[in-house]
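What follows is a single structure, written as structure tokens, with notes after it.
Here the complex is missing one protein chain, while the rest keep their positions.
Here is chain A:
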């Protein structure tokens, strides 16, 4: 029989997979800690493995820290538009959320997911901060 934590992680995984299908053009939702260690990742059949390169998350962390020095308050989100992809990264320390979608994916819809995710992130946040 599955342990309660395993049941919970399956629930969270299926919830994120559902989200991935809801947003048209979204390829990946990835949750990592601030150093880039993966906590969870759901993806569609699309080769976008660049989000797993070690420098990817740590560069965001640095950029977010620097953006916080602009005097506009703590940086929450960075949206990067590329010719073929768009990357939305959210600072939810100790977690970093990374969304990768196509260049014409609905950015506003991705941003609107933020408050829906908070409840699901709470347990992961505790797990990461304890380790």
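One rule holds for everything that comes next: a residue touches a chain if its C-beta (ideal position, glycine included) is under 8 Å from a C-beta of that chain, and two chains touch if they have at least 3 such contacts; residues count from 1.
What we mean here is this: contacts and distances are computed from a predicted model.
From the list "Cullin-1", "Putative ard1 family protein", "Methionine aminopeptidase" or "Late endosomal/lysosomal adaptor and MAPK and MTOR activator 5", give the UniProt name belonging to the chain omitted from this structure.
Matching "Cullin-1", "Putative ard1 family protein", "Methionine aminopeptidase" or "Late endosomal/lysosomal adaptor and MAPK and MTOR activator 5" to the record, the invisible chain is "Late endosomal/lysosomal adaptor and MAPK and MTOR activator 5".
I need the residue numbers on chain A that touch the omitted chain, in ascending order.
Chain A touches the chain not shown through residues 23-24, 104, 106-112, 115.
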